[in-house]
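Scroll down for the structure; my scribbles are underneath it.
Apart from one protein chain that is not included, each protein chain of the complex appears where it belongs.
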Amino acid sequence: MIHFESDYLEGAHPKILQRLAETNMEQTSGYGEDEHCARARALIAEACGVQAEAIHFLVGGTQANATVIDAILRPWQGAVCAATGHINVHETGAVEATGHKVLALPCEGGKLSAGQVRACHAAHWNDATHEHMVQPGLVYISHPTENGELYTRAELTALRAACDEAGIPLFIDGARLGYGLAAPGTDVTLRDVAALSDVFYIGGTKVGALLGEAVVIVNPALRRDFRYMIKRHGAMLAKGRLLGIQFETLFEDGLYFDIAARAVNMAMRLRRAFADRGIPFYAESATNQQFPILTHAQQARLAEKYVFSHWSRVDDHRDAVRFCTSWATTEENLAALIADIAAL
Amino acid sequence: MIHFESDYLEGAHPKILQRLAETNMEQTSGYGEDEHCARARALIAEACGVQAEAIHFLVGGTQANATVIDAILRPWQGAVCAATGHINVHETGAVEATGHKVLALPCEGGKLSAGQVRACHAAHWNDATHEHMVQPGLVYISHPTENGELYTRAELTALRAACDEAGIPLFIDGARLGYGLAAPGTDVTLRDVAALSDVFYIGGTKVGALLGEAVVIVNPALRRDFRYMIKRHGAMLAKGRLLGIQFETLFEDGLYFDIAARAVNMAMRLRRAFADRGIPFYAESATNQQFPILTHAQQARLAEKYVFSHWSRVDDHRDAVRFCTSWATTEENLAALIADIAAL
Amino acid sequence: MIHFESDYLEGAHPKILQRLAETNMEQTSGYGEDEHCARARALIAEACGVQAEAIHFLVGGTQANATVIDAILRPWQGAVCAATGHINVHETGAVEATGHKVLALPCEGGKLSAGQVRACHAAHWNDATHEHMVQPGLVYISHPTENGELYTRAELTALRAACDEAGIPLFIDGARLGYGLAAPGTDVTLRDVAALSDVFYIGGTKVGALLGEAVVIVNPALRRDFRYMIKRHGAMLAKGRLLGIQFETLFEDGLYFDIAARAVNMAMRLRRAFADRGIPFYAESATNQQFPILTHAQQARLAEKYVFSHWSRVDDHRDAVRFCTSWATTEENLAALIADIAAL
Partner (left out) sequence: MIHFESDYLEGAHPKILQRLAETNMEQTSGYGEDEHCARARALIAEACGVQAEAIHFLVGGTQANATVIDAILRPWQGAVCAATGHINVHETGAVEATGHKVLALPCEGGKLSAGQVRACHAAHWNDATHEHMVQPGLVYISHPTENGELYTRAELTALRAACDEAGIPLFIDGARLGYGLAAPGTDVTLRDVAALSDVFYIGGTKVGALLGEAVVIVNPALRRDFRYMIKRHGAMLAKGRLLGIQFETLFEDGLYFDIAARAVNMAMRLRRAFADRGIPFYAESATNQQFPILTHAQQARLAEKYVFSHWSRVDDHRDAVRFCTSWATTEENLAALIADIAAL
């Protein structure tokens, strides 16, 4: 079987493994205080236009979300997010485990708008009983969203303005940020993400690393004692160099962006194959995830040779499914899949 | 500088890196449901004499402690441990973050006795106001302890009996379990640990892995829905194979035990060097950690060439310090250190 | 101004004050272990057909909800409830503060159906990624609901069956239970509530007491160590007799039921007044709360003399508002209001 069901099917980009091997016998400090972490921080800081001290390396996305949100919110506050947001649906209540409600707003397709943020904030403060309700304390969005949608720079700028008016921080989950930045047609750069958010992270796990997310706390007011929070969440890796070396490798020659661009390019070819065959899509994704709507028969046919994810039931006869590309997708496998789609 | 300050200074045992490279392009399921994790579970199950389904792989020790304790306790219960226990001192309140009090008992040197457990349990239930106090809900010990001390099989058996009488589980933190099992003079085997505890874990991070702890939930009554707990704690690695491959490598040819034995052997030679020089020890450790008591002058002399950890102030002139060996300690560095100790 | 905005505007039913005065100099044990609490428990147990040990007295509704839910759920579980449920909207995240997600389901008018419970349970367990989602751990309903709606005995029986199939407990918030039991047309008795739920409470605060809710843990499996939970939640009143004496008074001669019946009777007269004037209602309430939909002009007119609550915006010209009756509503005030409604 050929696997397309996710973007974390293989190990790490070979350069990362090579670098791990090269540095293996170096003796370094633990807990992220080694020179590799320092250099990775410097490289990312340069790429984002922020200070190196803004950057912390965590192991995974759920961990990063819970740690950041727990650090930002006061106890009586919640995280505003789209109802389809990862923290609302797929993290087994990791945010609630820290005592905070996820204030889920119904959304068309996974994107939150500035208007929704303003309305949610106004509804809270205009309600005479607001002390009886969880106070909106931050806005959480993903870029790309769960469905591969992207914010435009104008949309992010508007969200930023809405957050500023409300006096609450904007947190961007970038578990697949690389793919979003590499998407054809996007006008959002890494520096834009840094300039328009209070906190965001650059996902490594799904973009070539074995594991690791680089959290960037752009807003200095939110940086205080963050390493305590990392430790308290069980997220401080003893051999922190493992994260440093990976992000160093990903950011020193633009590998992160190259990997993402290659995967997105492959996804676009895949998309074209579905479109050419007249197959509609569940979501408009210009990223490495594609969500064609397939009939049961089409699914059965492709499932003989390929693994892909069930995403969402559409009607009695059809489901949205997910195909992902990544740094590890081979030309050979892609070509086979494209040919089989054409033959559907 | 030559580093002896901890046992997580280098990367991973070369065999692990090699195996990661060999398996890199395999496509596997995420979240610990791949074949490498399955094989690692089978190998560990065999080594421990438990069922494979008892075993889960987590990333780090603090995370393992908090996740296990949170899974075992009911909200009104706390974890009984030695005052020097890692969960009480060095985890930034990760247990309290889950809502549970650490019931710290003063201990000579880090070991908890069956008598203390019995007394703590009796004191709670005999107090007329016990509902106003946190109920002892599990016993947490480390083997080896923070100071490298070891329980005997008789001591563990007695603790087990005390826990059974009290009706509360026994949880053994095995972050350095390998070193404990390899210690000269110990009568405790891995199968003993499994037979005498309700839950324990086999530390990988400090015994040759890049990262990873194998949690063994011996008691089937405590296994329910544990994967939810892992996810909720942000501890479910997307590329779970990274843990599986490492433990597979460590357990398929006894590498885990070999690594530990070699490091302990080196530590014994280091110990002898200090003892021959007439230097006393802070704790009786037969493991890879040694805690000589050095004068300020002795520390200054060694610090010219070696890095070691400050452990505890002893008096105005002396401190206990820590030297660690590991799989990565070289004969050359050890010989140099031994020579320099002799010359103190 | 004459107040109709809530049912907790005045102190306590005069019989309660009298009893507090009569017993004031008695010396009793603290923390709910006095004879008044014992007698109140016996009276309620008799009324409900349960054992006296099922019953605990707490101070308020939010406290009762959070304490009960925290006692029932395991960490990875959440409370299924209607999106309009009090725990989801109006308790400032008191449930999330205990680490649990509220699994809010969209509902017509505040009632949850057996079908919804079944669907929610099935959706969770049928999802291949269910370990990544919060597990439904109990069902929370209010009787009456926030909008004064009532379950029929058949509906409660169906919910009970759905909960049994799912293996999860049913918790009924009875902050206004008295009014629900006194509603014209209801076929649900107190004994039905006890027979069909795992836990429920009998609200005192809104039905004649100064404060206090009688929690009835019908299911013995959920009773363990509940007093620890009360204390841990800061909910164990030192002078617990204050709660015991009140519930003793309310339950020894049926005062609780008489108070509720009188208030509901008054509410029905109020309802008729609105209906006679052709005013529609936001919800079909046969309880002490009425939710007429008034134009802005109608609101302005009534607001000259009466205080009532804004409930929900209906359109640009109209809002749903709330009028409540209680044990303390006077015939004189009711008559005045009815006359003024007729004159609208």
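Here are a few things to note about the model shown:
For reference, chains read A, B and C in written order, and residue numbers begin at 1 within each chain.
The criterion applied here is as follows: a contact is a pair of C-beta atoms (placed from the backbone, for glycine too) under 8 Å apart; a residue touches a chain by one contact, two chains touch by 3 or more.
Nothing here was measured: the structure is a model prediction, and the numbers come from that model.
Only one residue from C:Ala21, C:Ala128 or C:Ala221 touches the chain missing from this view: C:Ala21. Considering the whole complex, the residue from C:His56, C:Arg160 or C:Arg241 that touches the absent chain is C:Arg241.
Contact with the undisplayed chain is limited, among C:His56, C:Lys111, C:His132 or C:Lys231, to C:Lys231.
Contact with the undisplayed chain is limited, among C:Gly32, C:Pro75, C:Gly93 or C:Pro169, to C:Gly93.
Taking the complete complex into account, residues 75-76, 78, 89-93, 96-102, 128-129, 131-134, 310 of chain B touch the chain not shown. Within the entire complex, the positions of chain C that touch the omitted partner chain are 2-3, 6, 8-12, 14, 17, 20-21, 23-28, 30, 59-67, 91-94, 97-98, 205-206, 210-211, 228, 231-239, 241-242, 328. The chain not displayed touches chain A at residues 31, 70-71, 74-76, 98-99, 131-132, 135, 225, 227-229, 231-232, 236.
What we mean here is this: only the chains that are shown with their structure count from here on.
Centroid to centroid, with C-alpha atoms defining each point, chain A and chain C lie 42 Å apart. Between chain B and chain C, the centres computed from C-alpha atoms are 50 Å apart. Residue positions 98, 228, 231-232, 236 of chain B each touch two or more of the other chains.
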